[in-house]
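Take a look at the following structure, please.
Only one protein chain is missing from this complex, and each of the others stays in its spot.
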Amino acid sequence: AVSGAITDAKGDRKKRPTQQDDIDVFVHLVEKRDDGIIVSGIKVSQSGAIGSHETLVLPGGSLKEGEEQFALAFAVHNGDPGLTYICQYNAYSAEREMCDDESDLGNPVYGQRETSTMVFDKVFIPWERVFLCGETKYCGKIVTRFAKAHRMNCGGACKVGFADLIIGGAVLAAEYTGVEKIPHIQDKIIEMVRLNETSHACAIAAAMKGREEPKGSGVYLPDDLFGNAAKLNTAHGFWEIMKNAGDIGGGLVVTMPRLKDLEDPEVGPALKKAFSATGPADKRLKVAKFLQHWTAGLHGPGTWHGAGAPQSQRFMFTVLTDFESKKKMAKKLMGMKE
Amino acid sequence: AVSGAITDAKGDRKKRPTQQDDIDVFVHLVEKRDDGIIVSGIKVSQSGAIGSHETLVLPGGSLKEGEEQFALAFAVHNGDPGLTYICQYNAYSAEREMCDDESDLGNPVYGQRETSTMVFDKVFIPWERVFLCGETKYCGKIVTRFAKAHRMNCGGACKVGFADLIIGGAVLAAEYTGVEKIPHIQDKIIEMVRLNETSHACAIAAAMKGREEPKGSGVYLPDDLFGNAAKLNTAHGFWEIMKNAGDIGGGLVVTMPRLKDLEDPEVGPALKKAFSATGPADKRLKVAKFLQHWTAGLHGPGTWHGAGAPQSQRFMFTVLTDFESKKKMAKKLMGMKE
Amino acid sequence: AVSGAITDAKGDRKKRPTQQDDIDVFVHLVEKRDDGIIVSGIKVSQSGAIGSHETLVLPGGSLKEGEEQFALAFAVHNGDPGLTYICQYNAYSAEREMCDDESDLGNPVYGQRETSTMVFDKVFIPWERVFLCGETKYCGKIVTRFAKAHRMNCGGACKVGFADLIIGGAVLAAEYTGVEKIPHIQDKIIEMVRLNETSHACAIAAAMKGREEPKGSGVYLPDDLFGNAAKLNTAHGFWEIMKNAGDIGGGLVVTMPRLKDLEDPEVGPALKKAFSATGPADKRLKVAKFLQHWTAGLHGPGTWHGAGAPQSQRFMFTVLTDFESKKKMAKKLMGMKE
Partner (left out) sequence: AVSGAITDAKGDRKKRPTQQDDIDVFVHLVEKRDDGIIVSGIKVSQSGAIGSHETLVLPGGSLKEGEEQFALAFAVHNGDPGLTYICQYNAYSAEREMCDDESDLGNPVYGQRETSTMVFDKVFIPWERVFLCGETKYCGKIVTRFAKAHRMNCGGACKVGFADLIIGGAVLAAEYTGVEKIPHIQDKIIEMVRLNETSHACAIAAAMKGREEPKGSGVYLPDDLFGNAAKLNTAHGFWEIMKNAGDIGGGLVVTMPRLKDLEDPEVGPALKKAFSATGPADKRLKVAKFLQHWTAGLHGPGTWHGAGAPQSQRFMFTVLTDFESKKKMAKKLMGMKE
């Protein structure tokens, strides 16, 4: 597996890389050698990096003349000397650590999305694994190309799959309390499907309108207007899906006891009574735990920022839209000469 | 041109066609003859019918046994004896009627979407133009097939084109008052593009995932989940687009004087002063009139109901979604045995 | 009756009054005389001005040193020499002009909100009717005070009354087609009530939290944070209310014929058949015409901009909110020292 590292630590967001108090907040060139380069700096929020064989490291955005030091793209092996991964830690990490039995968890097999801070301290990268070194003018393009595929996939496929699971869980929860035919519940299920299929449609459109880039290369990349739409619709839609699923799951999603308490000789029998409905208590609690994972944890802001802060997708719409042709059509229709 | 007639007058919405006080609120069979059929009843809200050469008449929805009388699909010529068109009339009709010069109007060449009430009073339809007569079991299917193409096109193409014009007009309005670079204005323009491209993407996905139906027929129809998503996103999105464009247009969109007052010897000079900004007064007023047509008139509820009330699209999501597979996936992930 | 004139024509929105090509886009001082002042300039979008006895004229916003010429507040009589009103004109104006019988209209007695462009061409104002003349430092304050009452009333009372009418009309429409008990219809009615009572609550809170200003004056003014909230919630909520009412009204709201066509000997009988449901055709059409007035006309952007563009209310939140105390509380809770 290969993970993709874009996000630099960035420091003061108003300043360029060269202006930072400590340039280590951006991955940068320390030394050019005959056999390769030495790099330092910090990439943050790296999904799956610690579990990948390699990481593809790209610049965090466009760069200008004078910023050659940061114009780096390369591949690095997990375990290369000088490279440290510092893992995320939160309530969900603690819960997994503390539990005796994984099946007590909301997402037993896959858990949360593991990210880490990747610290490069004079890491050596041989030339054959360096793709950019100083060519600032290609940085914007390389990031944009990465984003094309990434936003389509992240917004329109990955999170659509997440939401399919949430919808499945919410329908089960409704069936287990007998509310699945109640109109407002049905409407909430419909709303989740609508939001999810909308993101899905954007991904299909992105793929469908993809283009060979550059011409003749045999490499096809998705359309970025629709890819950005996929990500942006998901960013907002996912919060709505969480809200609707949390509604259907009931207060239990938040206030439930430990799953294994059901088997406890002292409190188990009472809990079985308490949570039996049209479905048995163990299924109700299992589904509530599953929905807790998805609607009462890290997925809201995680989905929002993964593949880039939504404001960057909004910005892309200004760049990618042909406003001149829309103005021209409007003028024509209203009979305005030039 | 051929228009499509689905919507019956319907009477009491809680009752089936046979239960209505007056069955003329649904188009129905009066007599079967050797050479054809005689039909009566009323279709309402018929876009462009009065300007079309023919109209394709379909049932308004699924029918059950015992409702054979309403199971009709046929083509009728504009002008056939017994067929009357009663046109819509509203403020925009009055404005056009009263104006001396079309260029004073907000949408001078195309005007509003003209609909009419089509009254069938014992209209004769020869057999070769009759496609269904009594076959209730095909009614649901024929309407669904019509809807597949219609919702994709209406929600994902027709209104996307409308909105492209609105976006073009709003950008011009912003440029003519000098606000086009102000952040909240840019954000509103982005929001309109996002909403519009989302509906557009749904239409592309509907086309892309279209299927040959029935197999071997050579007839391909769009996917209806995505088609319904296109229509539903547009239903909501169009109101948002109207809101944002109205914001950018300013109060002028509502409070403007008559366009030709600009040339009036008495008040013209003052109006030219009043409405000159970064663009000249005549252009500002022309754009304001254009935006008035789109944001302060019939397009809100018109877009909402055209191609079917959104509640029917929501309903389709329950029918078209495979909830079993989503439940199964969720169960698998949470480790729930059956 | 007294109308209130704030909105100058404004010209290029990026420029200050003194920088405009033609200063007539702002009301300004032409001459100071012993007995009074001479003013020129243009105020736009003046609700009810032409039907009022007097107009209270205020500056359009804060002013700085060097802009004394625009620091004017005064009262002017309707009909004073040099003052011209140029009325708005739109489709709804045309409809009223063309109709033989007012009861054919959607809002027969009150019609649309009439605004006009007020052109001041060397109008004389005697000193006893001049409240500010050159005191730039009070301009911001006078406008803010006006806005306090205006936003509370406009957003939280005036439009709440409009919406009560719309809700009433929508409920009637539902009853006349027999859909009033259908869950999604009930939900839409609830949504309209919720939105409307929310704006209403903001107005009550604004009044309740009003303060004597200045202390000891006996003059109480509403709280502006809640007044701005009233206006802003209404700006968005009104579009939502229009959307929901248009949904309930059905396509008829857009596609209806002329009301008086019901009495037409030729088409009347068919129209009566067509539009009879659980309510009689004349009532259904009358309600549809009423909802057309409210949901398919000028009220969307009109409500949005009346009492100021929503962006100005948003801006006020930054000014009026005590962020320091919120930061302090947060720091305290997280145990962060200073």
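Residue numbering begins at 1 within each chain, and the chains themselves are lettered A, B and C in the order written.
FYI, a contact is a pair of C-beta atoms (placed from the backbone, for glycine too) under 8 Å apart; a residue touches a chain by one contact, two chains touch by 3 or more.
The model shown is predicted, which means the values in this text are computed figures rather than measured ones.
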item: Contacting the left-out chain in the complete assembly, out of A:Thr18, A:Ser103 or A:Thr117; value: A:Thr117
item: Hidden partner chain, touching residue among A:Cys133, A:Met242 or A:Met334; value: A:Met242
item: Hidden-chain contact residue, picked from the options C:Glu54, C:Glu197 or C:Glu213; value: C:Glu197
item: Touching residues on subunit B - with respect to the absent chain; value: 183-184, 187
item: Contact footprint on subunit C, counting only the chain that is left out; value: 103, 106-110, 164-169, 171-172, 186-187, 189-190, 193-194, 197-198, 200-202, 204-206, 208-209, 225-226, 229-230, 232-233, 283, 286-287, 289-290, 314-315, 317-318, 321, 323, 325-331, 333-336
item: Contact footprint on subunit A, counting only the chain that is left out; value: 7, 9-15, 21-22, 24-25, 42, 44-45, 84, 86-95, 97-99, 115-117, 119, 121, 177-179, 182, 184, 236, 239-240, 242-243, 246-247, 249-258, 261, 267, 270-271, 273-278, 292, 295-298, 300-302, 304-306, 309-311, 314
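What we mean here is this: only the chains that are shown with their structure count from here on.
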item: Length of the line joining the C-alpha centres of subunit B and subunit C, rounded to whole Å; value: 30
item: Numbers and ranges of subunit B residues touching at least 2 other chains; value: 314
